[in-house]
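Apart from one protein chain that is not included, each protein chain of the complex appears where it belongs.
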Amino acid sequence: MASLNAEQFEFQEFARRWLDENRPAPPEERLPITPLEIMKESHRDYLQDWQGKVHAAGLVGADYPVEYGGFGHEGFQGIANQELARAGTPMLINIVGLNMAAPTILAHGTEEQKKLLIPGCLSGSEIWCQGFSEPGAGSDMANQQTLATADGDNWIINGHKVWTSLGHFAKWMILIARTSKHHKYDGLTYFLMPIAGNAGVTVRPLVKITGESGFNEVLFEDAVVSDDLRLDEVGKGWTVAMTTLTFERGAAESAGGGGGDFARSVQKLVELARSSRREGRSASDDPLVRDAIAGRAIVAEGIRQNGRRARVPALCDHPMRLPLQQKVTASEFSQGNSRLGVEIAGAHSTLYKLDPAAPDAGYWPLSYMNSYGHTIAAGTNEIQRNILGERVLGLPKSK
Amino acid sequence: MASLNAEQFEFQEFARRWLDENRPAPPEERLPITPLEIMKESHRDYLQDWQGKVHAAGLVGADYPVEYGGFGHEGFQGIANQELARAGTPMLINIVGLNMAAPTILAHGTEEQKKLLIPGCLSGSEIWCQGFSEPGAGSDMANQQTLATADGDNWIINGHKVWTSLGHFAKWMILIARTSKHHKYDGLTYFLMPIAGNAGVTVRPLVKITGESGFNEVLFEDAVVSDDLRLDEVGKGWTVAMTTLTFERGAAESAGGGGGDFARSVQKLVELARSSRREGRSASDDPLVRDAIAGRAIVAEGIRQNGRRARVPALCDHPMRLPLQQKVTASEFSQGNSRLGVEIAGAHSTLYKLDPAAPDAGYWPLSYMNSYGHTIAAGTNEIQRNILGERVLGLPKSK
Amino acid sequence: MTESTPKTTKPSNVASEPMPKDFGFGPDEEMLRDLAKKLLDVEMPIEKMRRLVALDPTSTYEQGERPGWDEELWKQCVELGWTGLAVPEELGGIGVKMVGIAGLVEEVGRHALASPLIATLNATYALREAGTGEANAWLARIAEGRAASLAITNQHGSWEQASSDVVASRTADGLSLSGSAFFVQDAFKADFFVVLARADDRSEADSDESYLLCVVPASAAGLEISQDHIHDLTRDQATLRFDNVSVSSDELVSSAGALALVRAWPAILSTISADLCGTSEWQLQTTVEYAKTRKQFDRPIGFFQAVKHPLTNAMIEIDRARSLLYHAACCIDSGSDEALDMARMAKSAASDAGRFMSDRSVQLHGGIGFTWECDIHLYFKRSMHNQVLYGDGAHQRRLLAVAIMGPISSSEVTP
Partner (left out) sequence: MTESTPKTTKPSNVASEPMPKDFGFGPDEEMLRDLAKKLLDVEMPIEKMRRLVALDPTSTYEQGERPGWDEELWKQCVELGWTGLAVPEELGGIGVKMVGIAGLVEEVGRHALASPLIATLNATYALREAGTGEANAWLARIAEGRAASLAITNQHGSWEQASSDVVASRTADGLSLSGSAFFVQDAFKADFFVVLARADDRSEADSDESYLLCVVPASAAGLEISQDHIHDLTRDQATLRFDNVSVSSDELVSSAGALALVRAWPAILSTISADLCGTSEWQLQTTVEYAKTRKQFDRPIGFFQAVKHPLTNAMIEIDRARSLLYHAACCIDSGSDEALDMARMAKSAASDAGRFMSDRSVQLHGGIGFTWECDIHLYFKRSMHNQVLYGDGAHQRRLLAVAIMGPISSSEVTP
């Protein structure tokens, strides 16, 4: 990490102290592993309350302008993210709002949109979900079929979105819909879509392979959205969405949460290895486990340094070369980590989280299975590799 | 290995004793690692002489009919191959003749062709090379452009073949040439082509990445071959070639040599590990090396047992499923082995075979580099995987 | 006990015989396998299996109810003699060759059948290797239709023999067991358990002799069968707690329990490998079918090499595992000294093939493969469970390396 100036150092001290003093009591029922599996209203309430407090303390939105609910600092959010990860306090629930909606609106929104929407992203009072995936579009993000038809000052939305984590709690959705059938890429437009209480919107939960719920399908039947909530120009949806994905992918210094997780998840493996025994010996003494964990640490540090290097043009051959890698490397890093955890846990990896003997409260096998969400959603990693090969290396299109 | 009956047991005893008693003195200049790198006439003479003796002793062609220069036994050749590998006597030079030409002629040839050509394959008196690869055809074996034009009782050959190991010493070539431009697969015909002394044939040596020679390009300019030397029907070349490749790939019990090599090459790694030191300790005590070597042993045994299972229809879901895997698994097994050897050798892998400190006379890095010959030639492994996916799994064609 | 146990680690059921080219997989074995396939195709189609085990994730995962299984179908299997597959004919079983059992268990894996078959087979191997009259009496009960399971694993999930957290103490009438056995497979479907217990009056150093093999009925007083919450929906798993459980003299089946397990190990590893090969083959074929029909960019996704080549690689891995499995089984049937090494090879290859195939089965199914409604997760979880059972690939390779290269010679440890 870059070293801190005096102000940043003071902020770090403050963040540590605040988190130490304000750590909330755990909820009655154990929380799921990520915000994406939250199904219970009690969990939502608990986490929304927590994000509100964290935001009020200035640990979320630290680098956002004050007029949009932020605190107007520079280089503070990375510090806060690291301290949040280190403290192990509860997650921030508004993951889509913080990592995707807020930065996209900040970059592309009107002044009104920024003032209306960013504060709720940061405080967590308004939960966001993402509408980028469709059952028919599969891995081809530009193949969205959900239609937006102009109707005076409104748009009428008809279609079907899937993979919408948090959709059942969301007030808003970042939505891509088709405004022209004649242009594939330029026929898409980006909307800031009200979900909760919208008459034409039905949210239906889906069950994942883990048996957990938390992700949904969303049906639009003549659902209405005001033209004021269109983001950027008609036909710019694809371009704006790519920005959103870059924010999602460049997790390093987003609006809150996320940072510091890579190193932390390697440390979790070290602790698992220390507490696991294999054939009468600590797994942390097994040279194969040691080699694998060192390998994970290298990948973790590599992703972190890629994020740093992406902002140094003199060290980048092609402006999209590093940003477009982030989705593949981050999702496969986390898949590889949890798979390694399953292997280190050995016989104990058979256990579900409710079993008291499950190491780390059942984290490893659940996290492994859930990791496929990330290697599949928002463009499968196979498609991401096509995009890298074609846009960065200039190889001919595979389609 | 299947257990032996009394006759086979006796043959095994004989083979051991004979090899023990007839082991030749090494040649003045050190031999290359495989027959494919042989460039020196002195080496050729030495190895032809040796193959002649081994054949006369009945250790080559053991299971071939007596009228074609064989010995008419059953189940003897596998034993002989194992004993040859175990004895570590010099290689059999006529590798294309033994593993490809002889079995193909036996399966598809006329009585005259068998009597004319198989004895020389077995005794090594007539060296064979293979003409299946062309510079333009690349990885697509069916895309051969070398033309064969009918001319009375002869065919006139024009074209350009590459990858012809042993071509500079060969009397014969197994050749696929195009007899019709209208049919891709059915437009190919298989010839038993005289090379040495043929006026229209030029053999030009190419140099490999290792700096060794031994493989050639062969130019045909109105070269003549008698119709008597056409193998099977006009237009059957592709089908016959696939049989040839199956012989090549099913190395297990070919006409001579080859068998037992897989286990032997793992043993070579064990010995290398025992004699290599890393950071003050034997490499054979390094758990990562041990894991890797055990993994190689599993792959070796797997290839061997695949060969056995391929002959048990009740245990095969699809008749081509195992035979078509052989080229990929065998070539990648050998590549992985030699790469592992390079890693175990560590600093010593920098050394060329002439350096006295090079372990195993420089085998590992040379063998590693040469291994790409096998993963590229006769249809790259990428193409082989297409074929497996399409013909065995029934997936749609990638072209 | 009425017979002494020979002091060899070689499976004792058969004499050394020549190894057949066809792995000994003849018409009888083929018929057995094909009948199993037909039975399961009809009686356990995927729709039925899904209803049985995956009707409601909340009840299973959140409320901890055991997933269902088809007891009626199991009765049919018992009538066909499946419990007695590995019981010698003279004890009322069918005495099928290991290669025949491998073929049948592959079909069981292919259908992800929930049943006590595999647990019972594994218990059978151990009793067979115990080689005593007491053990034979229990084998006869298995042949009659009783289901059994091994209780041999300690709290750390150490798979190799000679590690148990159950202690046997001598009492006036026999033995008394205390402690716990962990990771017991299909315990709630078993009529009795074959338990590895450390004799508290033996020195620990003499590892073979200090372990006993006892039979404990599921209904024994003092035995608590405590359900594990597991991911796999096609089996159950339990921790057995022994609180002074009495063992009578006909329940003590071996006084060299660890040795009997060592000898049974090749068959145990082969059986799990066969189940893995079956689940992997189902995953391969199902994913191939999906790749032929699912379209992206106006083409079936199987057109793309990013789909085609991983499926081809999975096939290659599966075939390696299958060939090694048949060879290991054939070594067991022939009484070869190599049986254990070959079974380790099979388990290593089958675990790794299962891992890779499971991974690709979800990924290549894309969004739908990530949902509960798609059957892919049933096999994914069964395979993940099997991969670890009795030692994963790395574990097998570590012990295989000892056979190939000898033990690590240096006492120094590099960092």
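To keep things simple, chains are lettered A, B and C as they appear, and every chain counts its residues starting from 1.
FYI, contacts are C-beta pairs under 8 Å (C-beta built on N, C-alpha and C of every residue); 3 or more make two chains touch, one makes a residue touch a chain.
Given the structure is predicted, the values throughout are model-derived calculations rather than measurements.
Checked against the full complex, the one of B:25, B:199 or B:354 touching the unshown chain is B:354.
Touch with the chain that is not drawn comes from one residue among B:17, B:115, B:204 or B:277, which is B:277. Chain C residues in contact with the hidden partner, per the touch definition given at the top, are 304-306, 309, 398-399, 401-402, 407-408, 410-411, 413-415. Listed here are the chain B residues that touch the chain not shown: 133, 135, 138-140, 162-163, 206-212, 276-280, 288, 342-343, 346-355, 357-358, 365, 369, 372-373, 375-377, 380-382, 385-386, 398-399.
Where chain A meets the missing chain, the touching residues are 1-4, 266, 270, 273-274, 279-282, 284-287, 290-291, 293-295, 297-299, 301-303, 305-306, 308-309, 311-312, 314-315, 317, 321-322, 325, 328-329, 382, 385-386, 388-390, 392-398.
We adopt the following convention: only the chains that are shown with their structure count from here on.
For the pairs B-C and A-C, the count of C-beta pairs in contact is higher at B-C.
Rounded to whole angstrom units, the spacing between the C-alpha centres of chain A and chain B is 53.
Centre-to-centre separation of chain A and chain C, using mean CA positions: 40 Å. Of all residues in chain A, those that touch two or more other chains are 288.
Looking at chain C, one finds that residues 304, 307, 394 touch two or more other chains.
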